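A single protein chain has been omitted; all remaining protein chains appear in their positions.
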Amino acid sequence: MTTQNKPRIGVYICHCGMNIAPKVDVEEVARSIQTLDHVTVARDYKFMCSNPGQDMIINDIKELGLNRVVVASCSPRMHEKTFRNAVKTAGLNPYYFQMANIREQVSWVTKDSQEATEKAKSLVAAAVGRVFFHQPLETREVSVTKSVLVIGGGIAGMQAALTSANAGYEVYLVEREPSIGGHMAKFDKTFPTLDCAACIMTPKMVDVLQHPGITLYTWSEVHKVEGFIGNFEVTIKKNPRYVDEKKCTGCGTCMQKCPTKKVVSEFNEGLSFRTAIYTPFPQAVPNVPVIDADHCRVLGQNKKCGVCVKFCETKAIDFEQKPEFVTLTVGAIITATGFQAVNPSGMEQYGYGRFPEVYTSLEFERLNNATGPTSGKVVMKNGKVPERVAIVHCVGSRDTRHKKYCSRVCCMYSMKFAHLLREKTGAEVWEFYIDIRSPGKLYEEFYNRVQEEGVRFIRGRVAEITDIVDDATDEGRLTVIAESTLTRRTVRVPVDMVVLSVGLEPARGSEDIGRLLGVSRDGDGWFNELHAKLAPVATPISGIFLAGCCQGPKDIPDTVAQSMGAAGEAIALLAKGIVTTQAEISRIDPDLCSGCKSCIESCSYSAIRFDEARKVAVVNEALCMGCGSCAAACPSSAAGVKHFTDQQVMGEIESILL
Amino acid sequence: MSQNDTNPFSTIAHLESINQCIQCGTCSGSCPLADLMDHAPRELFALIREGAYEEVLHSNTPWFCVSCYACMVRCPREIPVTDLMYALKEVITKQGTAPQNLKMPDMYQAFSRNIKDTGKVTESLVMARYGMKHPMDALKNIPLAIKMQMRGRLELKAQKVADPKSIARLFELTETSKDKP
Partner (left out) sequence: MKICFYPGCSFATSAGYKESTEAVCRKLNIELNEIPDWNCCGATVMFGENKLRATALAARHFALVQTMGFEDLVTGCNACYATLRKAARLLTEDQELFQKTQEVLQNLGLKLDRIPKIRHLLEVLMEAMPDSTSDRYKTLSVGAYYGCQLTRPDQDLDKGDYPEILEHFLDRIGFSVKEHSARTQCCGASHAVIYKNECQGLSQRIIREIANKGAEVIATICPLCQFNLDQAQIQDNGPRLPVTYFTQLAGLALGLAPAELGLNKLLVSADKVLTRP
């Protein structure tokens, strides 16, 4: 090591307000570290991340000639970037920096103050031992493909697609159902303003279809994702529709004539039937039917039929269609895969599936919808209008046996149902709730409004719904049993209809999407955002963003806002046009490489290729994510990750042990 | 109400689970005998959290628990309600604070005594012992007892284990009150 390069290390211990000090005796840590070899200066300060804190580092670098910096504060996930920038501002290579986490790993989790101080000393010493061996690293800039893939065509995906496309970028929207629209297309009214969902939704659906910047792939799925931020290679699988989208005029004759009429309608939540060739609902976008191969007489049962073929004037029916694969390059991906309603069959005490008049909230949405099975008349299966209806909150939510979380939307939609029931049927409505959660603009006001409308709110979670008849006059009704916790009485309310306000869970298939994208999911299955507060739409995978319920339950206003946020992040990335690749990537020493190709097999990013001429493995620096799999797989120690060299790691460990 | 008394229930296994209670009332709503309780389970847990220990020590609630476990399988916080009712009874029994004039503790005592004496339970003998304290209840059951007798379903002779002393010994060995409920 030349004299010029002789390490002069500056160490900065952060108090983090009251988070680290006084649990850790920061002054003592600074005093102790000051005595280590190569440490030029060790200081403590209230907030290292603040402007004065950063200036302190910059000044010291300039005035004391520091060439290495250690900051002991919070997690590197929080502020590593901040301090690297400070180091860079002072003219040093930003990789001459190391962070020690004495907050999450010390002060927050250690009871004894002395023990905490000792542990902090060890960790800071380790950082000093490591930074000694740091080397300057360089990042590279790669240009970005100016297009976005949006996965999921519900309100979240549609909004993200529209915002991105309005900014002038190419958008590909993939939806696995035959139409875009998602859950919102099933709703009749939306809380708290009671806008008609269709009125605000269908124009957006048409906008998506007609937008010159949006290419719509319905009845399609994301099949493969490769590459990285700025240049993802995406393969989309277009499932066979058996109807030529270019020829079809959407006249609907095929659906009228199809003889297979008793297929359970998914869109109507099983409350009605559809044909084998169908669009899920009249306002479907695109207005092109699909043939459900399982139920079609020709495709599924090998029978002679062909009625649709006969009646189609534009010859759009094509039984020969096969799945098609389309490959695209996009700069960013927005995931908007949404939710599904919790199936309440597992809660037998509520009798769902046994009692015909027990509905889930989504079934009730359809029952109440003008395009639904009863054309919007709220009637029982026997055609009669219910006189008393119970709405049961928290079905599957706030329940450690099912979903431990609050699903956030159920209180509000339950009260919307109560309002609609009062308005449409005049029925007496009983809401059984644990706590009413109405935090949102005009939400509490809506609660008050529904109270004024005479809805009976009973504070108690329903224990049981039974068809046991206790009074002959209630024959044919169901009885809802709960403790009314405010009066301490057990109430037994005979009702005609029950709506179970079921919670939300991640949509079917989110696990697969998560795997394709490399985006992790939390314990409940929702996609993990990068930071709960400060990076709510980003994911740990750069260039992949989240919109709507796939990240956690949320209502329409929040979903739309988040979708615009996700689009905003994507746009910012695309507008800049370049991404900086990370410096902490693998390198394979050609002198040591034996050409065994173990690293190539181990690489999940296809970032290593084999140089046939030299018979060695070579890392593609643009693709490498620095995961280190190759380093672990390499039998001859040729592969290693920059910034995680053996020397650096050993330096760190030795400083803790010695 | 003395809020600062030490919690007499603190040694109960899983008592801390009631800290998770959200007071939803599923337990009380599921309870077949909630109407007979002075504080149905939800409320009893609230009382313990408030530190109203005297109230709980004298409550009739645990004595009306029929062990149907309906509350326990439905509780959204998976609180072992029925198990806690057993444990509360044990503390109350050891502290001697069961409500006066409540019939169930007497019934339990008669039942337990019968096991201690013979190792087995003979229903007629349990009823006889219980009847000494509650003669009206015993008398009311006579017509039914006659019907049972006619069908060979009433055993008046004590069922016994081979060595009743061994069961009495088991009772003695488990007498110490230091064991946790």
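By letter and in written order, the chains are A and B; residue numbering begins at 1 in each of them.
Note that a residue touches a chain if its C-beta (ideal position, glycine included) is under 8 Å from a C-beta of that chain, and two chains touch if they have at least 3 such contacts.
No experiment lies behind these values; they were computed from the predicted model shown.
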Check: Looking at the whole complex, which of B:N7, B:S67 or B:N101 touches the chain that is not displayed?
Finding: B:S67
Note to self: Applying the definition given at the start, please give the residues of subunit B touching the unseen chain.
What the structure shows: 13, 32-33, 35-36, 62, 64, 66-70, 72-74, 80, 82-83, 85-87, 89-90, 93, 103-104, 107-108, 111-112, 114-115, 119-123, 127, 130, 134, 137, 140-141, 144, 147-148, 151-155, 159, 161-163, 166-167, 169-171, 173-174, 179-181
Next item on the list: In the full complex, which bits of subunit A touch the chain not displayed? Write them out.
Entry: 348-349, 351, 354, 464, 466-470
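The definition used in the following text is that only the chains that are shown with their structure count from here on.
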Check: Taking each chain's centre as the mean position of its Cα atoms, how many Å separate subunit A from subunit B?
Finding: 50
Margin query: Looking at the complex, which residues from subunit B come into contact with subunit A?
Written below: 22-31, 34-35, 40, 42-43, 70, 74, 76-78
Item checked: subunit A residues touching subunit B - in the complex, by the definition given at the top -> 349, 394, 398-401, 434-435, 459-464, 481-485, 488, 490
